[in-house]
Each structure stands twice: as structure tokens, then as C-alpha cells.
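Here the complex is missing a single protein chain, while all its other protein chains stay put.
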Amino acid sequence: MSENNRVNLFSTSLVRGLLAMVIGIPVGMGLVTVVRLLVGLPAWKAEPAWVVGAVFGVVAFMLGTGVMNDWLKWARGEETPEHPIANPNLKGLAKYLSVSFDHKVIGIQYGVTALILFTLAGAYALTFRTELLAPEIQFLQPKNFNTTMSLHGIVMIGAMLIGVGAMSNYLVPLMIGANDMAFPRLNAFAYWVNVPAAVLLTLVWFLGGFDTGWTGYPPLSAKAPLGMQMFFLGVYFIGFSSIFGSLNIIVTIVKMRAKGMSYFRMPIFVWTAFATALIGLTATQLIGLSFQMVMFERLFGMGFFEPSKGGDPILFQHLFWFYSHPAVYVFVLTGLGVISELLPVFVRKPLFGYRWVALSSFGIALVGFLVWAHHMFTSGMAAYLRVPFMYSTLLVAVPTGIKFFSWVATMWEGKMSFETPMLFVLGAISIFLLGGLSGPPNGVVSTDLHLQDTYWIVGHFHATMFGGFVFPFFAAIYYWFPKITGRMYNERLGKIHFYLMLPAFYVQSLGQMQVGLLGMRRRIADYDPALDINLSHQLITLAGFFIGISVLIAFYNFITSLRRGEVAVANPWRSRSPEWQIPSPVPAHNFDQPFEVVGEPYDYGLEGSAYVSFTPSRPSTEVPSGAEPAAAD
Amino acid sequence: MTTHTSTLVEYRRKVAANRLGLWLFILSDTFVFGGLYVSRFYLLGTQERPEVSQLLGFVVTAILLLSSFFMNRAETAMAHGDRKTFLRGTLTTLILGVIFLVGVVGVEWQIAPFGPGDGAAASIFYTMTGFHAFHVLTGVIFLAVVYNNGRKGLYSAERHWAVEACAVYWHFVDVVWIFFYPALYLIGLPVI
Partner (left out) sequence: GEALAAIDVLNPDLVIVDYDDQALNREEFLARFVGSEKKLRVVLLSLQNPEEAIVYDRRTMAAAQIDRWLEEWPTEEEAEAPPPPSGGGPLSANRLRRNTMKHLIIAGIFVVLVTVLLIVGMDTAGLLPEQASLQAIPIDSMFDLEFKVIYFLFALIVVFMVYSIVVFRRKPGDTSDARHVEGNTKLEVTWTLIPLVTVLTFSFLGAQSLAETQAIGDSVMEVNVIGSQWAWRFEYPDTGIVSNELRLPVGKQALLHLQSTDVIHSFWVPEFRVKQDALPGGEEFIRDLRVTPTKIGEYKVRCAELCGLNHAYMEAPVIVMAEADYKDWEIAESGLSPDPVVRGQKWYENYGCNACHTLDGTIKVGPSWKGLYGSEAKFTDGTTAVADDAYIYESIRNPGAKTVEGFTPGLMPQNIAEKMSDDQISDVIEFIKTLK
């Protein structure tokens, strides 16, 4: 390590935020205690103390990082610079551990956080998978199994939301020719709030864990240990991140596109980021609300979902799935955007049916709002709801199918090459297909009566999430690695990663589906040896470990290539997209001069066509792109 | 709130983005209130509601509506460069907002014949009024900031985005109450 790489940790926002959090939590607890004393209640009660303490901790964290400084200045009527730069002097690692308003830095912060959480959640998975190697309890008691399993689920989901944030933050401004997001301060806020949220999710372990899975159904969640509250709060704050991040993306896309970039000339990834943001902006509120309602049940004895108080447990499920179904499309739409974005580059052909692919993302997003009750076919909700929700659920297959068929038509008679990003794209398509096709049997009520809450469902959603997020995310990392770092990753290691992960994943997912059909329920620490599924379980576990190993290889690849990789050529994939027409790594203000869109994004094979032009044509009265409004965020 | 060195053209462009952002935020927030609203009818139907003080409900509603009127006046005045009316309107709105808060949290919550744990209707009542009151509170804080900065002379007829934002937000909170008031005070018969 060279001299200037050494980091003074205490000067980084991360450490200052964490220190503030450590102070904030006891302050919040103290406040509760004092108030209780004042109104004559017994001074100490763990639950309210921890909840208020956690909220104070998060606020303290945000204040400690300094991400809100400019807002506070505005409130006092002070002026702030037009182009905010949080810490101009920071270099290297310290820059990434501190508040930055540059969308590229924030994108990378999101991305690394996602990978860390992914590893953590993967380690949880390997832990409980080891327990499931054989029937009977080996080493993980049911209580800890439930906590491990539930945290695996929610941390993975957090990792995906954050990973989606990484891709859209880094790529959208570059692709539309903006110099930053519309609201850089809000952008930084949306990233940083994830950090204390992740801390709360880890605190779960010290407060008794929780045993409800990631879905947190009451009445069970109303009775679970205190860890439940930390889970609710953690998810709630990650939700904040989604909402504000989505808002930012939408405004950026609507208001800051380069000259000439009509909606139907945006890179296809931008379309998916837009559709994703629409879901994130609106539906996320409902998971927050449903979790808050359970929190209030626990804190104030309220009874929304408690039948003995006139409540109804089914209501929770409606509120919860109203978010959590659309959320599954949040996980995958950007991933599908990556697939559509990379395919034409590696096939050297235009994206087949651009408009259809673009609009299908909106089709999926909008229909996705009308299908939530397919998670509740056996829940005992009003019986007449089942058939209408079956119809709406299966309709999603249509726009998704458009994507698949268009991808195949893009590949057909193309001139494909198989660098690592392309391998991951191809893997993603085949796996997402498996996951998608395992959806209709769940969506048909009669067959779902058998499938609900079995490992078939587990197989279904791992395939959709690996195919729709994990594989495309790795494809994106490999593909834009030279853009981000200016260096090439190691192609050989990249291929090893792929060829380990793909078959291992098929074994894992197909194995899960198989045992599920045979009677393996979800969320059990021990299974009946009579089901005769030991061998399958062993294979699933083994496959999980192979996936883990392949991911470690990828990390090794990234870290070594970051320092010692070959210096990348300017446009290694010969892409037409604007971000590849500027130097790598991208300079601080992205585009020295605004570009103009003069053609279609994917006209590969059309001699002499261009997508963007950097030569200034006529002087323009229009405002330059990359404008960066402030205030209101 | 932004620096005055930027040109008016740039300012207008920024405000256009801000305006979109604000409306998206409101759209997002609508989902929370919508969720609560749906929950209220899901649990209580149209026949039941909590036992609440009709007089108080009517009064606070009237006060909130009145406050929206003053907010509107303040904003219009600012748009015409009339700082005095703007300041007076903002202050009046702020005071009415505080009275509303006292009315709901300080009085209605205290005189209600039930606590938050007394059944679904009670839970709904406290949560709906509580969420709304929280928004009123943030609106009041926003108003205080705007008032304070307005006194310092930070806004002009051309540049007063913060005033506009504050007004839109305040009207939004008001509209939410227009939906909440009948749901909590008028529809159905008292059950607790």
C-alpha cells in the first residue's frame, strides 16, 4: 500500500456515523425511560426503549455522516454550492467510506454494500443448509435456524434492492448524458440510510432473533422476540432508501436526458430503471405501513391484526404483498434491463423489437400491481378473490414472454462472442426462464394448493432471483468493470466463476423444486426422513457451497484486477452507448461537453450509423444536459 | 434557498425538476394514507366508527381548511412580490396548524373514551390521526423555516420555490384530512 492510500478512519463518514449511532441509541433509550418515569410507569421496558433507541440511532448516524448538512443550511437560509462536493480532499478508500454527492461514487458504494450483504446472507444460507444435510437437528437449534433463515431471506432482499440501486445510480446518468442525478444530496441520503439499517438487521441477533421468515406475518410476529422490532425497523429504513432513490431516478430520467434522446431512444436499461423506480416509489410505502402497524400492536397493544381485538390477520397479508409482490419485479427488472442492454453488443445486432421490450417492462410493472393476492391463495382470504387473481397473475407471463422471445430473436443469426459478461447474460436468460416458467403452476390456484409454502416455491424464487438479479448483476460488474476501474478483470477467472456457478445453481434450484413437490415444507429445521429426500438435500447444500466458492473466486478476481489488471482499452466491447465514448474511469463531471443523440441506440450492423454525437453542431439555446437542480430534496 | 448567482433560466429549470420531485413524493405518500384508509374500511366497514367528539372534529377540520386558505394567500402574495402579506399568511397558517395539532393530539386523544389498545377501531383512529398529525407537524416545521427565511428576505417574486413547496405540501396534508375526517367522524355509528 502506498502512502496516500492509508486512511485516517476517523475522518470517514462511515466511522463518524457509527460512533454517532452508538451515542444515539442510549440517548433514545434514556429519553423513553425519562418519559416513562414522568408519567409514572416503571422506568425500564426493553421494547419501547430499544425501538426509540434504534430510531434515534439511525437519525444520529445520518447526522454523524454529515449527509444532511446542506439541508440544515438551507433551513437556516444559508447558501450552499451549486455543485455540492462533500469532501473534496478525500482520496482512495476514504472517499468511498465518506459522503459523496457524485452518482458514480454512490453507485459504487451501493454496489460494494450489496456484495457485502450478499456474502453475509450467503454465509447464513450455507449455515442453515449445512444443518439440512441430514434429518434431525445437528448443530443449529430451531430457534437459531429460524433466525438464520429469516435473516438470509431479508438480507438477500436488502442486497438486491441495494444492488439495483447500484446499477441504476451508476448507469442512468451516464446513459442519458447527465452529469449527475437530479438531487445529489437526496441520492447520498438514500444510500447512507442503508448502513444503519443493516446494523439494525444485525442487532437482531443480540435481541432474541425472530422466527417469522422475511414475511413477518402476525399474529406470530406480534409475539416474536424483540429482534422482530429491529427487523421491522431495518426493513423500514431500507424502504426509505428505495423510495428516495426511485424518486431521484424518475426525475433524472424525465428531466435530464441529453438533447435528442426521446423516450424511445433511451438505452433499454434506462427503461427498466424507470419502471423499477415507479414500483419502488409507490409500493414500498405499504411494506413500511404494514410493518409499522405490527410495531404499534407490539408497543401500544393495538389490534389491527389481532382477532380478539376485532382485527384481521389477513389484512396484514394484503398490505404486505401489495408491496412485496411488486417488489419481486423491482429485484428483476433492472437485471432484465442489463440482459437487453448487453445482448446486442455481444451479438452485434440490434435489439429485436426495441419498443416492445421497452414497453414490456411497464407492462410487467403495472400488471404486477394487480396480482398480490396470489401469495394468499391458501390463506383463507375471501374465496371469491382467488380466481380473478389467478387471471391477473398469469397475465404477467405475456410481457415477460415478449422479452424472452425478443432476446432469442436478437441472438438468432447474430455474431455472438462469449466473454464473461455475455456468459452471465446467457446464464441469466436460461435461469430466469426456469424461474419464470415455474411461476404459472403457483399462479394457478388449484396447483398452488399443493405448492404453497413448499420448497417448490423456494426453487421458483431462487431461480427468478438468480436469473433476474444475481447473474445479471455479475454480468454488469464484469461488463462495466473496465469502465469503473479503467482496468480489465481476469477473463480466465471470470469464466471459472461462471462455469462453477451455472451448473451449481441448476442443481440447487431444481433440487429445491423436486423436494418441494414431494412434500418438503418451507422454513423447517428438520425434515421427515420418510420423505426420502436426504440425497437431494445433500446435493442442494453441496451446490450452495460451490456457488459460494465461485463467488469467492469472483471477489479475488475483482480485488486483484483492481490493482494489477491490464489497462483497459477505451471501448473494449465496441459498444455504441454514450458511457463508452468517454474515458475510463469516468471523469468527475462525466461529460466535458454535452452530446446529442443522432440515431438509434442499437443499430449494430448499420454502416455509418451513430447513436450519439459529441461534435457540437449549432450553438444551442437549450440548456445543457447534466443540469443539477437542488432544493426540495 | 439556492444561491442567487444562478441565472433565472437555470433557476426555473431546477424548480421544474423540484416540482416533479415533490409531486412524486406526494404520490408516494398517498400510498401510505391510502393503505390506512383501506385498512379502516376493511376492518370496520361502513357501519362502525370510533366514538369521537363531533364538535371537536368539526372545529379542527374547519381550522385546517381555513389554514389552507391562508397558505394559498401567502403563496400568491409572494408570487406578486408582496412580502408583508406573505409573511402574515404564513404565520397565520402556522398558528392554525398548531391549533389543529393541539386539537387532535392535545384534546381529542385525551378525551377519547378509549386507549390505543382498545380494539381495532381504536387502533385505526389513533394511527390515522397520528400519521396525519405527524405530517401536520412536519408541515408546521416547514412553515416555520419558510417564515424565518422569508423574514430574512430570501424569497422574491421570481424565486420562492420553498414557499411553493411548502404550500403544495400543506394543501396535500389538508386534502388527506378531507378524506380522513368523514372516515373517522361521519361514516358509521360509534362502536367504542
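Think of it as A and B in the order they're written, each chain with its own count starting at 1.
Definition applied: contacts are C-beta pairs under 8 Å (C-beta built on N, C-alpha and C of every residue); 3 or more make two chains touch, one makes a residue touch a chain.
On a predicted model such as this, the values are computed, not experimentally measured, just so you know.
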Based on the whole assembly, the unshown chain contacts which displayed chains?
A
With the missing chain put back, one of A:Thr212, A:Ser246, A:Thr276 or A:Thr420 would touch it. Which one?
A:Thr212
Quick one: say which of A:Trp412, A:Tyr499 or A:Phe555 touches the chain that got left out.
A:Trp412
Given A:Leu93, A:Val112, A:Leu220 or A:Leu385, the correct residue touching the omitted chain is A:Leu220
Would you write out the residues of chain A that touch the absent chain, in ascending order?
142-143, 146, 211-213, 217, 219-220, 223-224, 260, 262, 265, 307-308, 312-314, 347-350, 352-356, 378-380, 386-387, 390-391, 394-395, 397-398, 401-402, 404-406, 408-409, 411-418, 426, 429-430, 433-434, 437-438, 440-441, 443-447, 449-450, 452-454, 514, 517-519, 521-528, 574, 596-600, 603-609, 617-618, 620
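Rule of thumb we're sticking to: only the chains that are shown with their structure count from here on.
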Can you list the residues on chain A that touch chain B in the complex?
74-75, 77, 79-82, 182-183, 243, 247-248, 250-251, 254-256, 281-286, 288-290, 293, 296-297, 300-304, 309-312, 315, 318-319, 322, 623, 627-633
Chain B to chain A touching residues, read off their complex:
1-6, 9-10, 13-22, 24-25, 27-29, 31-32, 35-36, 39, 42-43, 115-124, 126-127, 145, 148-149, 152, 154, 161-162, 165
